[in-house]
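I have a structure I would like to understand better, so I am pasting it below and will then ask my questions one at a time.
Only one protein chain is missing; all other protein chains are in place.
Chain IDs A, B and C follow the sequence of writing; residue 1 opens each chain.
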Amino acid sequence: MAEIIFIGLSLASILLLVALGLAITYGAMGVINMAHGELVMLGAYTAVLAIRYLDVPFVLCMPLAFLVSGTIGYATERLLVRHLYGRLIDTLLATWGLSYILIQLVRVDFGLAFLGINVPGLGPGLQNVPIPAYLTRPILIGGFHFQTYRSFIILVALLLLLLTWWLIFRTSYGMQLRAVSANRNTAACCGVNDRRVNAWTFAYGSGLAGVAGVLLSGLQTVDPDMGTHLVIDGFLVVVVGGVGSILGAIASSAVLGEINGLVALWWNDTVARAAVFALVIAIIIVRPRGLFALRGR
Amino acid sequence: MDNVLSIRSLTVEFSGFKAVDSLNLDIARGEIRVVIGANGAGKTTLMDAISGKASASQGQILFNSADITNWPEHRIARAGIGRKFQIPSIFKNLSVRQNYQVALSQEPRVLHNVFRRPRDTARIEDVLNLVGLTGSADEPAGNLSHGQTQWMELGMVLVQDPALILLDEPTAGMTVAETSRTADIINRLHGRHTILVVEHDMAFVRSICRTITVMHMGRKLAEGPVEEIENHPAVREAYLGSGGIGHA
Amino acid sequence: MGTPCGTGLNLGAWGMNIERRKILKSATLGAAALTVPTILGSRAARAEGEIRVGVLYSLTGTTAIVEKSMSQVTLMAIDEINKAGGVLGKKVVPIVEDPASDPRTFNEKANKLVVGDQVPSVFGCYTSASRKAVLPVFEQFHNLLWYPTYYEGFECSKNVIYTGAVPNQQLSNFVPWIIKTLGKKKFFIIGSNYVYPREMSKVTRILLKQHGGEWVADEYLPLGDAEWAAMVAKIKNSGCDVVFSNVVGDSVVAFYREYKNQGLSMDKLPICATVTSEIEVAAMGPEFAVDSYTSFPYFETVDNPQNHRFVEKYKSFAGKDAVTYHALECSYFQVHLWAQAIEKAGKADPMAIREAALGQKYLAPEGPVKIEPQNQNTWLTPRIGQAQSDGMFKIVDAYKEPIMPLPYAAYGETPTNLFCTAHGLNIPKLRMALQKS
Partner (left out) sequence: MKPRVAMGVGSVLLIALALVLPAMLGALWLNRVAQFMTYGILGVAMAIAWGYAGILNLGQGLYFGIGAYMLAMSLKLAAPGSLEGGTPMPIPDFMLWNAAPGAPQDLCCITSGSFLWIPFQREWFGVLMGVVVPAVVALGIGYTMFRARVSGVYVAIITLALALLARLVLIDAQPVTNGFNGLTSLSFFSIGGITFDPYQPRTYYLVVGVLALSLVLAQWLVSSRAGLILQAIRDDENRTRYLGYNVASYQVFFFVVSAVLAGTAGMLYVVTAQFASPTFLDVAFSLSMVVWAAVGGRNSVVGACLGAIGLSVLSSAASETPALLNAWQLVLGAIFIGAVLFLPRGLAGVFNDLLRRHAAPDTSRAASAPLAASGARATIPGQ
């Protein structure tokens, strides 16, 4: 029983890691960032390269990846997303084009391949991130092996959650963000520099993606396409949770994660996945605005 | 006597709060009735309940003695109730003419309309004249001025030719000139349509109406001819907050 | 009326547009510039003194990881042949296409190579799905596909030369060995949810019956999924004593990692795999695979001169981190088999090459290989490797010589009783076998 809950929890935490960034960029800024998965991918590659060349300790890769993905996110907002506010679907299309480009860039070693230069660690191949021993050996509690690494992921997810919550509800920046997402123009009139807020928010959301990438690299292989399916799952979570609601994102990732875990254990993974999709459809049809929609009169 | 609309102890709740509280209201055929009241008195909610936007938790709404309580919006509209919103709601990307072609909805079923092409009718021309938009009939409706937009939406309701017209603050944001223009548009309709208006501007109210219903806290406070209402103590009482009825 | 309006709308404006919009201009011209040569190019007469062949491995998309190296090694082999004077005294010119890991694109590019460039042969395809998607093209235009990947069998096409292993070449040695040598009897069979793993599992179960093993369970993970938490938990609680894995692609990596993270040990509960090759081990980090077993006719550690040459050459060609593995080796030697065949045929004609290819022998890095004249699959030497901490496999068991490929082994096809012969698939036999089994 503990096992089932734990597995579900761990699936949920991974979903949340990916969804959290989306919940912010989409919820607060009305931008569907299809390149979010690629930002996760870049985070993972940051870990690969940092460990390979600078042998940065695994844990420190996370802030590093946060910076890298964050910076790229910032640039994305400045160069691309900025021109598309209020055009939801267009943000989806443009960022999808961007994801295409990012994937291919990694594959061709950021263009170096054209010059015949190959950077070991980049390129089309599968890469991996060595996980320090203290994170891999399982701990035995009450006759049940708790996986250290998955527990670690859950922990980090919670910390990031707290950090985000604090940023949004306890800082003036968060105040401005909430103002902008409530009503961009009014906020601007009250002297909030909405452009700056947007840029930083997008950077932050992207940064979270980077951290998610580092953590995922401990569970699976790192390759240029690893992000493509993540972004879909992320969206299911955000939308089911209710756009713009962090709480919703938490709830829905918890629900979807646990359901997935349960069905996978009792039946099989294919059915589990099907169940999740079916659940998503059902929830949206019953509550067209998501679980935690902010509803007004 | 012949009532187009009669509302029986209607109550509309929003999570516990009674926006409309056991209200009774009768409107005779061909009448122009104005509902006034301070903000939050429940005027707009009343309109919502009639037009199907808000659902009644108690009571009945009888339209031509058919019970239309909590019908879906489109059925109520088909039954013959047209509504103009406080914030004008029109099809900005369609031309004025197209707006009216859409509004001309005697036959609303899909399959029927798949085999029809949009067409102009005498009625559309009449309405265009009435609201004075003949000139800009082929401009995108989004380009109209605020006042024009108000008239145009009013026009959409007229094209529908409903037995009962609901007007939610038709003069909101209009200049004095525009307001008086609106007033005589409405007066021209008098008799042909039954009209229920929610309005603040007493000058305007005087210019169009015979009977007033005053709402307060979701209940009917008073009902009667303009003069009588204006001197009604309870009404003045209720209005103190909003600085006297004249300027409400 | 409707349509004309619209079409004119667009076409009418093309002209005006090109003066006006810069972006458009470049885009349009770009399109023109790109399209025209390709259309003409595909029909242009082939220059004399060269023989063009198609190379059809994904350079992008999900399976590019593996396919790109297969594409590289193919070019390497062609390069070798040209250095040795080409074939029929002509230079071999590879035409590389990128089918982007997507069956629709595979079909499109196969058309380009076969119908457009009219090459006499194409080397390519990794997944069965992609092979199936290009098959119609090859069959309709009587062209020849050289397919280097181990696959599930159950195909009997005149237009494909299969140089990868079929189930009997990976399993007939493996399952008995696990039972007898490892002494593990209770099999928990897992795989990615598609055709190959399911067929492998079917053959495995037949062999289990024959050798007194015990089948515990069959479990499949959606293709491309990387979340193994639940599955590994199941394995732990299943009471099996060996995990038999037909997991493919990057799911493999996630699986081995999860396996270790959940504290399962290879000596108590070893993973025996049919897909986990050097490239996957390198990808997951050797420490996760140590002491697991894999059955392939080729490992980088095969000890013979031609393999040493091959490995050395490939590393200098593709970088020192590059590893060689079964599918890679097949993609390599099949090009040489092709060269021999076309020499024998004496002309660059697909069906002539096919005729000549049947029974063709070659001393490949793994040892002698031969194309079986009956079913156009290849004789290979079964081997079993044990993963080492350096990411290489220690060969713990190997056959003396290659064994015959039996694409229908699952239904009791035997060397003396073939279902797929030079005359095509013998359906009555197959159905009889089905009735009996």
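Keep this in mind: contacts are C-beta pairs under 8 Å (C-beta built on N, C-alpha and C of every residue); 3 or more make two chains touch, one makes a residue touch a chain.
Please read these numbers as outputs of a predicted model, since none were measured by experiment.
*Asks:* For the chain that does not appear here, which of the shown chains does it touch in the whole complex?
*Replies:* Hidden chain contacts in the full assembly come out as A, B, C.
*Asks:* Looking beyond the chains shown, say which of B:Ile90, B:Val197 or B:Val214 touches the absent one.
*Replies:* Of the listed residues, the one touching the omitted chain is B:Ile90.
*Asks:* Based on the whole complex, identify which of A:Leu98, A:Ala203 or A:Leu265 touches the chain you can't see.
*Replies:* Within the whole complex, the residue contacting the unshown chain is A:Leu98.
*Asks:* Can you work out which residue in C:Leu75, C:Ala129, C:Ala217 or C:Val290 touches the chain that's missing from view?
*Replies:* C:Ala129
*Asks:* Taking the full complex into account, what residues of subunit C touch the chain not shown?
*Replies:* Residues 1-13, 16-17, 20-21, 23-24, 27, 30-31, 34-35, 37-39, 42-43, 59-60, 96-98, 100, 102-105, 107-109, 111-112, 115-116, 127-129, 132-133, 135-136, 139-140, 154, 193-195, 198-199, 202, 222-223, 410-411, 425, 427, 430-431, 434-437 of subunit C touch the chain that is not shown.
*Asks:* Since one chain has been left out of the picture, which residues of subunit A touch it in the full complex?
*Replies:* So the residues of subunit A touching the missing chain come out as 32, 80, 83-84, 87-90, 92-94, 96-101, 103-105, 107-108, 113-114, 228, 232, 235-236, 239, 243, 270, 273-274, 277-278, 280-281, 284-286, 288-290.
*Asks:* Tell me where the left-out chain touches subunit B, residue by residue.
*Replies:* 51, 53, 72-75, 77-78, 82-83, 89-95, 98-99, 101-103, 105, 108-111, 113-119, 138, 156, 160
As a convention for this text, only the chains that are shown with their structure count from here on.
*Asks:* How many Å are there between the centre of subunit A and the centre of subunit B, using C-alpha atoms for each centre?
*Replies:* 49
*Asks:* Quick one: subunit B and subunit C, Cα centre-to-centre, how many Å?
*Replies:* Subunit B and subunit C have C-alpha centres separated by 72 Å.
*Asks:* For subunit A and subunit C, what's the span in angstrom between their mean Cα positions?
*Replies:* The computed centroid separation for subunit A versus subunit C comes out at 34 Å.
*Asks:* Over in the complex, which subunit A residues touch subunit C? Could you list them?
*Replies:* Touching subunit C: residues 3, 7, 10-11, 14, 103-104, 107, 118, 120, 124-128, 130, 136-138, 145, 147-150, 218-221, 223-226, 229, 260-261, 264-265, 268-270, 272-273 of subunit A.
*Asks:* Along subunit C, where are the residues that touch subunit A in the complex?
*Replies:* 59-62, 64-65, 68-69, 193, 219-222, 224-227, 229-231, 233-234, 250, 253-254, 257-258, 260-263, 279-280, 282-285, 287, 319, 321
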